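Okay, structure first, notes after.
Here the complex is missing a single protein chain, while all its other protein chains stay put.
We just call them A, B and C in the order they show up, numbering each chain from 1.
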Amino acid sequence: MSKIKAGIIGSTGYAGAELVRLLLAHPDVEIKWYGSRQYVDTPYADTYRNFFKLVDATCFDDNFDKLAEEVDVVFTATPQGYLGGILNEDILSKVKVVDLSADYRIKDVATYEKWYGIEHKSPKLIEEAVYGLCEINREDIKGKRLVANPGCYTTCSILSLFPLVEAGVVKEDGIIIDAKSGTSGAGRGAKVDNLFCEVNESMHAYGVTAHRHTPEIEEQLGYALGKSHAPLTIQFTPHLIPINRGILVTAYAKLSDPSISEDELRAIYKKRYENEYFIRLLPAGKLPDTRWVEGSNFVDINIKKDERTGNVVVMGALDNLVKGAAGQAVQNMNLIFGLKETAGLELVPMFP
Amino acid sequence: MSKIKAGIIGSTGYAGAELVRLLLAHPDVEIKWYGSRQYVDTPYADTYRNFFKLVDATCFDDNFDKLAEEVDVVFTATPQGYLGGILNEDILSKVKVVDLSADYRIKDVATYEKWYGIEHKSPKLIEEAVYGLCEINREDIKGKRLVANPGCYTTCSILSLFPLVEAGVVKEDGIIIDAKSGTSGAGRGAKVDNLFCEVNESMHAYGVTAHRHTPEIEEQLGYALGKSHAPLTIQFTPHLIPINRGILVTAYAKLSDPSISEDELRAIYKKRYENEYFIRLLPAGKLPDTRWVEGSNFVDINIKKDERTGNVVVMGALDNLVKGAAGQAVQNMNLIFGLKETAGLELVPMFP
Amino acid sequence: MSKIKAGIIGSTGYAGAELVRLLLAHPDVEIKWYGSRQYVDTPYADTYRNFFKLVDATCFDDNFDKLAEEVDVVFTATPQGYLGGILNEDILSKVKVVDLSADYRIKDVATYEKWYGIEHKSPKLIEEAVYGLCEINREDIKGKRLVANPGCYTTCSILSLFPLVEAGVVKEDGIIIDAKSGTSGAGRGAKVDNLFCEVNESMHAYGVTAHRHTPEIEEQLGYALGKSHAPLTIQFTPHLIPINRGILVTAYAKLSDPSISEDELRAIYKKRYENEYFIRLLPAGKLPDTRWVEGSNFVDINIKKDERTGNVVVMGALDNLVKGAAGQAVQNMNLIFGLKETAGLELVPMFP
Partner (left out) sequence: MSKIKAGIIGSTGYAGAELVRLLLAHPDVEIKWYGSRQYVDTPYADTYRNFFKLVDATCFDDNFDKLAEEVDVVFTATPQGYLGGILNEDILSKVKVVDLSADYRIKDVATYEKWYGIEHKSPKLIEEAVYGLCEINREDIKGKRLVANPGCYTTCSILSLFPLVEAGVVKEDGIIIDAKSGTSGAGRGAKVDNLFCEVNESMHAYGVTAHRHTPEIEEQLGYALGKSHAPLTIQFTPHLIPINRGILVTAYAKLSDPSISEDELRAIYKKRYENEYFIRLLPAGKLPDTRWVEGSNFVDINIKKDERTGNVVVMGALDNLVKGAAGQAVQNMNLIFGLKETAGLELVPMFP
């Protein structure tokens, strides 16, 4: 069988480069197009020297129409609004698209426009797009033309909380998600705030009450209660931490019935995720740590019931560039094309 | 006026060494006793070479009786249970004691014994001890013989939340404190879990639902509602972060009346802390970051009201070794001896 | 073809764990024995939770005789002197051994005993052992029973300097090697000096004039001038740097004939390494950086001629746990068993 031809628009951001790392090792794919407006006409490996001797290609400027003729799948790791402004039926008739931006994640256009401050230029395509959280929407993704790859915080938050919400054992209101991210999540833009000396020996919250991943989490957790259920209202606070990779979510939910045991809660997760290769439900007492998932597509999850407060504390850890971005995008591609879902993703976490 | 003579038991832990750094620069104090069981009879500066040419002394073994004869104040930066097992009226009749351990922080002996798993050997002294959170208990500390220096997480948590609880604008139940600490808080013990390669590029929660600082926070926040008020019940989760110094607290509380504005909430803090040198209430929209307080005795605090959820998000940042340990201990010493409260503590935060 | 059965003695050190990571992804190998004195009878994935759900095995105690019956190859990632004290003809008649310790690296027993301070218990086997620097000794390694896997600093130092010495373009005396290592090279022992807060925000030289990798480099660089050439005398200084992985070597040599151009020098490297997959000679002006090789078996090398001083500055970068330890061990195993030399080692460097 001939290999799937892939193009990447935005290949010189951190998520784009991680796509390159993963696709180079994928047995069924070859990268045909390294798109980068910023580094057009320069060798890709000049920008990311880890690919020296592994990638000979030179960066191309954007040309989605040409790209759609030449490849089978396009990954867009682009700023918000880019894909929304350019995508159309003609392109989708020729090529599959896995979008790592937020443009097609939120079903309600008004919600998107409010949180992102951008007018959506192709709202008609939103309905067609499937939210590419594979463990939740696997069947819907298969064969689709347009997949909205979830955000990094959202993947970790939703996968950590979904079973509890779905099972109805926590109160719908009052969920608090306190999330911590490594700095690669902030991208490769040259900003003072992301300089080594600013981030190192530092930690702080940001986007408090206003981070754009909030409505995405709220919508999906609402679906946990039914396909037409309204979004939940949650409190989401992200923090910037001086590590390269990793997201850790610590979430708090009120148990509907405080007499439910921790074992019973863990059983809900076991059942929900028992066939999920990429979700590792940890044994009781072992807590997720980003160091154990680095470089891999795994999400490590565990819970702790607090008998004193009647809360359940839920913790999840993943690598923001893999399961939180490029890894999940590849997983979506695998589903779209009917490949083995774990193809190219059976990565052993690298430690230390 | 002759200088105050100080002794430190446990001077070779990180908090002990920070006491040395601060007291060396204190205009009214001289250190007479560097106690360290582990490094007895070796030059102190061999263990902490930052003090080379600044400290000539050699470490002494513990001998509290002898020490009480020779100094005016003893700082104990010792494991839980040590001071509780050795302190007595005779010692207290001769010397002031600032205890950086938890032995006299919690008024209810049963609570202490339950959370620490240690029998308290001198429960009668608990009543006399004052909880040394200077901004809250200033007047009680002056002239006292025994001060229980608060924990690092607790200092940050209580100072961040106290005004809101005291003002009655948040619900007593349901407070969630998600705290992150630098690794110096884990001490200088040689443990695999604290090795560079284990902590670097890593983050994880620990002590979930069970961390010992929980009852300390609960008791003090109860007092915010009245001297005899019962402890609140809170959810406290600490996390280990790969930085040397710093604690960041992100706390969540439900507003009693959601119509209160963020400005009104900030006004509560302004009034409560307007004369506090060490508390810096940040302007609206500026969020606390550990990098801005490193090396100093400051606590940076800010709040954000969430109109959607009806929560207030409270953030506080401090240096765990200064305001979270040694700095506050010096501040307590200043109060005990009637010195200027900021003496030796007007440290400009060091960045980067 | 049935898979090669591998055993690892010392599987719970960092190099041992990296062997596990690499061998799990190796198409022709299965790990049959996870040896660890320290963690005997506990699940391997309890110690290295990155392998959770990937490794089910429990750690075995040492039993080399039993192990020799059960596997085809043994990797020993053990303290100096261990293998030297236990290896014998009987074992070697049954199993191949790749030794990651220093016991069989140095041909002159007296030199070994002087630098390591250990009596060598099996000096007769030293002659048989081949020094497993694959790019230099490839043909000698094929089919051998006992391979001495080079040290991390030595691999980087020798590969960086070998072509120059071999070509006779630098003076034999006066080579200076200033090397910097990430902290995983210090091992996983619980020592105060390796704690996060001691290593972070710190850098220092150690083992100055006395590091044990010195005679290993000297011997091999001597061989560059002929199989029976005496060791060179070099100056070697290692430094500890606060990163997890990576060795950077900056070496200085005096050009025999200062009129040789940088291009001519680079041509020597090109010719020597033109068929080497794992050696990446960088383009002029691009300097090696550990970040570009992390997680891979690559060595990035470049040189710079200084017209003012008549020196050539040689730089090399590798991942100390891969090409500096486990990766090279797998490469040696591939050579021993006649597998494709790059099998299981075509790892794309992970960045950031």
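FYI, contacts are C-beta pairs under 8 Å (C-beta built on N, C-alpha and C of every residue); 3 or more make two chains touch, one makes a residue touch a chain.
Quick caveat, the model's predicted, so the values are computed rather than measured.
Colleague: Who touches the missing chain here, C:Thr76, C:Asn137 or C:Asn200?
Modeller: From the options C:Thr76, C:Asn137 or C:Asn200, the contact with the absent chain belongs to C:Asn200.
Colleague: Given the full complex, what residues of chain C touch the hidden partner chain?
Modeller: Touch with the absent chain occurs at residues 174, 176, 178, 180, 197-198, 200-206, 208-209, 233-235, 237, 239, 241-246, 248, 250, 252, 254, 287-291, 294, 304-309, 311, 313, 315, 317, 352.
Colleague: Applying the definition given at the start, please give the residues of chain B touching the unseen chain.
Modeller: Residues 14, 17, 21, 24-25, 48-54, 184, 201, 244-245, 280, 282, 286, 289, 291-296, 300, 346, 348-352 of chain B touch the chain absent from view.
Colleague: If you put the missing chain back, which residues of chain A would it touch?
Modeller: Residues 14, 183-184, 188, 190-192, 194-201, 242-244 of chain A touch the chain that is not shown.
Keep in mind that, in the parts below, only the chains that are shown with their structure count from here on.
Colleague: I'd like the Å distance between the centres of chain B and chain C, where a centre is the mean of that chain's Cα atoms.
Modeller: 46
Colleague: I'd like to verify one number: the distance from the centre of chain A to the centre of chain B, where each centre is the average of its C-alpha atoms, in whole angstrom.
Modeller: Computed value for the inter-centroid distance: 39 Å.
Colleague: List, in ascending order, every residue of chain A touching at least 2 other chains.
Modeller: 201, 244-245, 289, 291, 294, 352
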